[in-house]
Each structure stands twice: as structure tokens, then as C-alpha cells.
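The complex appears here minus one protein chain, its other protein chains still in place.
The block that comes next holds chain A.
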């Protein structure tokens, strides 16, 4: 394509002169010399080399357009709108200002004009931003009317705009105008488009259902053109998928079944399968009925898209039928085996992921492929495979799989390596490490993870290292060993991602120093020169760990001497009392453990102290307070030890004579003896209120402060003001206003500073009252917690009766409750539609279709059954009573299902179905009778009646 550069200066001068002549109105010059769309595109292309030039060209073009679009000449206006549409859709410009000009072009008799206008409207109009489309209601109606002047080329874009941009009102007004196209001659090429537009009308305006729904159903009939059937099936698919309760569409099942068996059109088959995937869980007999055709398709269809849809349908809705699932899994394997087609492999993995935990065997069978997929070039496939593998993790295989993944992470690229580490950390840490049996292994795996050169998950590793230390006592020796290995490696010190891991390692080796093998080595490691590469806070943790090590070595040194004294005396005693075997055996164990533990000699302790003193010494001058403070603590401790009377005497046993020594030992033991444990998120409740703190009064004072001024920007200010006047507090001792609301207010504003409580707002509101009984309760809680904790730490192997799984479930419910408010709104709207459709299909059209009626008619079908049962009362009182009760039960279960629908999976629906079928078996015949009666009632239109028997015969 050759592109003639346009003579820019010429145009510039022209347009500027016209600007000067008529500042706002377009002149004849504009009309005569208007640039066409092609000209505009060429000029944009010639200036596309630099963004500045391009922006300038766009601005100039916009100025032109603004002038031209006001021209009374429709051709000029149309070209201007054309140019604007181009700019807006490709350069993300706002064109809402031209909405009215687009409407001006609609009545033009020349076909291109309204088409340009409709295109502009379809790209920019939306009820939420443009409210001009209702102005064109009349024009749209004229274009939709059946007349020879309205060619498909004109009506099609009109329908398109309606489908994209109509508001609820407009859709309601124009719904009757769609009817001639929808139910006119079947060869009308506009029919599929009208169907899609009707779908939109139904979505935004459920009240249109009585008008539009029957013609839509008719489009499914045999006499329709294939394209109309296809469009209608798509429309029903959308409706059924969007509806919270698709049961109103059940009566159409025979039509869909016919299409499923007869249709050769893959588009139609896919949509029909989707519809059945939604309907089958509602009606067990339907599932049985479609099983065979679906399996046939699964076996025979040459189109992969149809096969995949069958797989999805089987896995999601027919998973009770083992043979079908077996077949689907075989097909998935075929997908996975197609080496040349990545798309199929990806979809195969996705289908495997759809299988619930009940079908783990299927994943296990394809295990090799899944693991091989970790090596794929495609990140999506690798991600999918990783998710599947994580889903396979069980207590029995967690070690094997995690080791495998870990080795793989070493070889893969940084992003994926971190994705793997993330997945492993998240899965293993889930629910307080419920999968982990061998904590020694897991702890060493954590250590290895930190050594992965790509590792960027230091934060999570840090958290888990410390957390396991707190929770799992048996894992501590291994934890300390892993920590030592991490600390001793000088290569790790420079890695900023590992800073946090090292901090955890230092803390662990300080806190659980009694498990450490070589104290001197540990201290040397903690004080190695390269630690200056660490961040200051981590260094502070290091020095605190040194402090703990020094304390521990001193205490054990003294203890050792004392024990030796007792031992020697005991030895002397045992010479006389040999019979006392038990006692000696006990003691022997203690002494052995000390002996094995590499006895601390006076010299080695001195050496240790000297080393620490020389290395930590300079840090006491450090300008970071944290480090300085801790360094001084360490030095102070050493100083105290050195000062004791007998320190310099080589004779060790003399040391114990020093009274001061035993005091120090007692003190230091007391300081570190209490074991740290994990803190519950609800810990605030267990804090006892100090006796001299009178919460009630203090808070009641706030009443007037808050009550007086609503505009107080921040309550904390009034707090501090009050605190400065304690005398006033006493005067106001009579509480005026219940403080709970104030507290709630404060909590609302400063929620950040509150620890999270459980979700019972009542308790937290009623603060002073709730505290007294709470104390008693909290003890129980405490005890429970400890039991839980010890169960975890002492019996971490397999015994998991106290794992907090039930707690998690409770939390989920709470979450669901909080979100239900949001979903209810949408559900309600959808419900209107399904109610309306139910009416259309089941013949309740006599009722006005206002919204309140709709909602009450939601269970109209059940209600009718009840009514017919009441008619039965005269002839068969017993049976109908039983039936009545059953129907009530059903409708109430239906209602409750409505409320929890957003949480429910298909699986649970299936369960419900199974439960219901047992009832069904017993009362099937009577129910059938009830339905039969209902059919004979005369108030439904004939066509609806004719549909009812069809579905009953089909379903039974």
C-alpha cells in the first residue's frame, strides 16, 4: 500500500482560517474539504513514529471532528462520527460527548448513516454512562418494524445496539417489537440476532419474560432454521447458567434431549451439554436418561471441543455414574497423551483438577504425565500440574512428593521455583501442619528451601521455623541442627531474601540452646565477622541469641559442679546402700546425660567468655540502640560472672560455695525457664482486667465528649485530654450513657489497635459485663488450648483428634454470612426472572407480572401441587396429607438451599438428591397422581398443558 503524505500545512491553514471566520459553526469549507476516514488513518500512520507527533495529530483531528460533527449536512456529520469512532475505539478516547450527534443520524434515509450511528452507539453507549438511548426509542421501533424498507443491514445493527446498551425500561418498551422477528417466518436471517437481543432484554428486565419467553421456546422447534436453533440454545444456556435455581427450565428438557440426540452441529451440542450439566443434578431421572447419549458423544464425536464438553458434563454432573466417569477419565488420558497439542494437554490437566478428592485414583493413574508436565515449556501447564500434585498430597506421600518437588525447584527457573516453594510451604503449613508426620524431615526441608538459590520466600520460612519451634517440642533438636547449618554457612549471609530465615535460625538456636551440640561453635557462628552484612534488627536477634547461649553455658557449668558434688557424695553413700538400685539408676541417667553432653570445663567457659567479650565489646558503641542495648546486656552478664569470688580459682568445686553464684543462677534460670508458646488470635479476651482499672467509669466520661461534638476528628484526642484531669473523672462518676456504644464507636474508629476477637459482636459491645463470666470461660479455653498444644507437640505422629479442623469450618460459615448480603441482591433479581419463566412455562400468566408477585410465585410450582393435593383431600385424605407434608419439607429445603447456594457445590446437591429419592420411591405413585390432577386444571393455556405431559412422560 502506498501512502501519500498529506499536505499538512495546507490543511492547517485552512482549518485555522475557518476557525477564525466562524468560531463555532462549521463552514462550507469544512464540508467541502473534509478529510475522509482514510485520510485520517494515513495521517496517523505517518505520524506514528513518535508519540508526541501522534498525540498532536489526534488532537488536531479531534478539533476537526468537533466542528464537523455539528454540520447540518448529514454526510459531513457521518464522516466526522466515523472518524471519531475510529479514534475512540483504537486510541481509547472518550466519545460520549458525541452521543447526541449519533442519534441525529439515525433517521437518515441513506443506509450508511444509521449504520455509522449504530456502530458508534454500540461501541460507546451503556445505560450506566449514557442515558440518551431512550430518546431514540421511537426511531428504534421504526427500524425494527417489519417493512420492506428495513433491510437486514439496517435492522441488524439496531438489534446489536439494543443487545449491548439497552436499559431495563428501554428493553421493556421494545420487547413487543422484537416479536415479529422472533415469531415471524423461520427463514428470516434476523431471527438469531433477535434471539440474542431478547436474551439481553430478559436479563435486564424480567418483566419481559411473559412476552418473550414463548417465542424463544418456539425457536427450538424442529421447523426452525439451524442458525435460529443454535442462537436459541445459546440463549437458554446463558439463562440456565445465570439462574440461581435452574429448575424452571426443566420442562424444556425434552426439547434439549432431542437436540442432544439429533443435532450434528457442534456449537449446539456444546451448549446443550452445558444446559444438561446444570439441569441433571436437579433431577436424577434426567441424569440417567442423558447418560447414554452423552457417553455416545464422548466415544464417537470427532470434535475435541464436544468431547471436552462431555468430559466436563460427566465430571460435574454425572459423577455418580462410575462407567461414565471411567470413560471420561480415559478420554482425559488421551488428551494428556497428545504430545503435539499443548491446548489439549492443558485442558486435560484442568479436567483432572475438576475431579474431586473422591476420584483421587484418576489423578494417581495419570501421575506420571502430571509430574512430567512440571517440565513443560508452558507456565500455565506447569502451574496446573503443580496444583494437581498439591491436591494429591496425603500424609503417606507428602515426604516423597515434596522431596521430588524440591529437587525440581532447584533446576527450574526462578519464578517457577518460587511458585513451587510457595505451594509446598502453603500445603504443608495448612491447618497447623496437618499433613506433616515427620517433623524432623520437614524442618530439614525448610532449611534446604532456604538454600535454593532462587528462594524468595524467606518470610514464610521464617514464620514456619519459629512456629514449629513453639508448637512441636519433638522437632526442636532437629530444628536447632538445621538452624546451626544455616547460620554457619557464610555464603547465606549476603542474600537479602534469607535475612529473615537467618533471624529465625538465630532465635531458634538461642531459645532452644539446650539442644545444641557445640556451644562454642554456635557462639562463634553467631559472632562471625560477616554478620555485619545483616540488617541491624537481625543482628540484634543474633546478639540476643548469644546472650542466651552464655547464660545457658554458665548455668549448666554450675549445675554440673553441683551434680558432681552430689554424685561423689552419692557414690560414697551407695558404697553403703547398694540396695537402693532404683535411685542410683535414676541418678546415673542424669550423670550420663551430663557426661555425654560434652562437659563444660572451666577453661572452655573462660575461653567462651573471653571470645564473646572481645567480639561483642565493640558493638556496645554501635549507633543502633537495639544492638547497643543487647551488647551491653551481654557484657554486663559476663562482668557479673567474672566478679564472683571464686571465678579465678581453678578449683571448680569452690565455685559452688559462693552464695552470689547460686543467686545469679536462680535469677537467670527464672528469666529463661518459661517456655514460649503460640498465641491465639483471640488472646485479648484472656487478659485479666487489673483490679484498679474501672473500665465502666472511664468510658462513661467519654459520653459527654462524644455526645457534645460529633465533629471530633479523632476520639483518641479526647482520651488523652481526659487523662490529664483525673479529678474530673471522679466527679463524673455516675454513668450517664451506656458505655458499650462508645466502646463500639471507638473500636470502629481505631479497630487497627484492637486484637481480633471472635465474631460475636454482642460480647464485645457489652464490655464490662462480658468480662466477668469470660474469665471463667477463658480458663476452660486455656485448658483446652493446652491440651491441643501438647497433643500436637508430644504426639505429633498421626494422632489428630484435636486438630482445629472444625474451627476452620466454623470460620468459613462466618465468612459466608458476611458475604451473603452482597450475593442476595443479585440472586433476588435472577429469581425474578426464573419466577417469570416458571410462570410462562407452567401457565400462571393470568397473574400480573409485577415484581412482588414474582417473588411470591417463586415456588408456584410446588404451591400448585399443594393446591391439587388439597383437591384430593376429599377422595384420599390420608395419602394427600402425607404428600402435603413431604412437599412442605421439599419447599423449605429448597428455600434454605437458595440461601446457601453460593457456597454449595454440585456434589452436595447430588447428595440431597439421593436423600430425596428415597422418599420419592415410596410416594412416587401418589405424586404422579397429584401431577396428573394438576394437568387437568383448566386455567393454563393449551400449549403449556401440552408441554407438561411431555416432560412427565420423559422424566418418568
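One rule holds for everything that comes next: a residue touches a chain if its C-beta (ideal position, glycine included) is under 8 Å from a C-beta of that chain, and two chains touch if they have at least 3 such contacts; residues count from 1.
In this section, contacts and distances are computed from a predicted model.
When the listed names "AP complex subunit sigma", "Anaphase-promoting complex subunit 5", "RalBP1-associated Eps domain-containing protein 1 isoform X1" or "6-phosphofructo-2-kinase domain-containing protein" are checked against UniProt, the chain not shown comes out as "AP complex subunit sigma". From the options A:94, A:603 or A:674, the residue with contact to the unseen chain in the full assembly is A:94. Of the listed positions A:159, A:260 or A:352, the one in contact with the omitted chain in the full complex is A:159.
When the omitted chain is restored, the residue from A:46, A:227 or A:397 that touches it is A:227. One of A:58, A:74, A:132 or A:196 touches the chain omitted from the figure, and that residue is A:196. Residues 1, 38, 41, 82, 85-86, 89-90, 92-94, 111-112, 115-116, 119, 122-123, 126, 128-129, 151-153, 156-157, 159-160, 163-164, 189, 192-193, 195-197, 199-200, 227, 230-231, 234-235, 237-238, 241, 266-267, 270, 274, 303-305, 308-309, 342-343, 345-347, 377-381 of chain A touch the missing chain (whole complex, contact as defined above).
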